[in-house]
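First up is the structure itself, then whatever we jot down about it.
Yeah, one chain of the complex is gone here, protein chain that is, but the others are all in their spots.
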Amino acid sequence: MGGFLLVTIQVDMHDRLALTLQDDLTSMVVRHRARGVLIDISALEMVDSFIGRMLGTIASMATLLDAITVVVGMQPSVAITLVELGLPLKGIRTALDVEKGMAALQTALAENEDGGDEAHQQ
Amino acid sequence: MKLISSESVPVRTPEDIVAVRQAVRRKAVKLGFGLVDQTKVVTASSELARNTLDYGGGGIVQLEIVESERSKSGLRLIFEDRGPGIPDIDLALSDGYTTGAGMGLGLGGAKRLSHEFEIWSKPGEGTRVSILRWK
Partner (left out) sequence: MSGPKSKLAEILAKREGDITSAWLELQAKDLKALSASEQMDTARKSRQFMDALKSASREGNLEDIAAVHWNPVRELLSDLSAGRAKAGYSPVETASFVFSLKQALFNILREEIANDPAALADAVWQTTLFIDKLGLFTMEAFQKTREDVISRQQQELLELSTPVVRLWENVLALPLIGTLDSSRTQIVMQNLLDAIVATRSDYAIIDITGVPVVDTLVAQHLLKTVAAARLMGADCMISGIRPQIAQTIIHLGVDLTGVITKATLADAFALAIRRSGFAVTKGGKEAKETNEEKRSAAGAI
């Protein structure tokens, strides 16, 4: 209850799989009443506009459900390509890795709740 | 420009887009592209393959390894479909323009990720997009 969800994307997803993930994740946020979502994309060798849009949609839907999303572990080559593609993922929180992402989530939630103590479970 | 090798991959299903990305990655690695250049050309191929599937109703990609007169090697990707075609190419190239569910970055983004970009389209006949990235 009120914990964090950690999702690690491990495979080169085709588009339907990405949409399934988007749906599953949204229902998970509701079911577990999660306050934070960490999406680890360190295994992704490429993020195109479709996956970029999926990440944005997850973040917006999570916000509606009162959860904060942090995308972590983007590879440098992926970041450079996204910027060149014209998709800097504005509005999505990012962190270097899971550990930093977790810290960012805690800080953000503490700010939201004015210093509330967050139990975190995975 | 000299054609060194050529291979074609069909684009009929969303899974094929993944296959295109993987085939493009293999070629880029074989050509000795750096990691950033690999990622750029793979990402461009993913955008264009999705266009071919979503707007062109499917088609094929031609993966070509080419060599310039100055013996520089490059990867050329030609996406071809027999779909409805694009009535206004300039409009389709502008960011944010989309008729589908995407972000409207496909064509413009792929162009920015490539060194050379060519597009041919005729309403009712189909679309052919060719991109080239030098090593």
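Residue numbering begins at 1 within each chain, and the chains themselves are lettered A and B in the order written.
One rule holds in what follows: contacts are C-beta pairs under 8 Å (C-beta built on N, C-alpha and C of every residue); 3 or more make two chains touch, one makes a residue touch a chain.
The structure displayed is predicted, hence computed values, not measured ones.
**Student:** From the listed residues A:Leu5, A:Ala18, A:Val72 or A:Leu109, report the one that touches the chain absent from this view.
**Tutor:** With A:Leu5, A:Ala18, A:Val72 or A:Leu109 as choices, the missing chain is touched by A:Val72.
**Student:** Check each of A:Ile9, A:Met46, A:Ala59 or A:Ala95 against the chain that is not shown and name the one that touches it.
**Tutor:** Touching the chain that is not displayed is residue A:Ala95.
**Student:** On chain A, what residues meet the omitted chain?
**Tutor:** 72, 74, 76, 78-80, 82-84, 88-89, 94-97, 100-101, 104
FYI, only the chains that are shown with their structure count from here on.
**Student:** So what's the Cα centroid distance for chain A and chain B, whole Å?
**Tutor:** Chain A and chain B have C-alpha centres separated by 29 Å.
**Student:** Please output the residues of chain B touching chain A within their complex, sorted ascending.
**Tutor:** Within the complex, chain B contacts chain A at residues 14-15, 17-18, 21-22, 25, 35-36, 38-40, 42-43, 46-47, 50, 95, 102-103, 105-106, 108-109, 112-113.
**Student:** For chain A, which residues count as touching chain B in their complex?
**Tutor:** Residues of chain A touching chain B: 12-16, 45-50, 52-53, 75-78, 80-82, 84-87.
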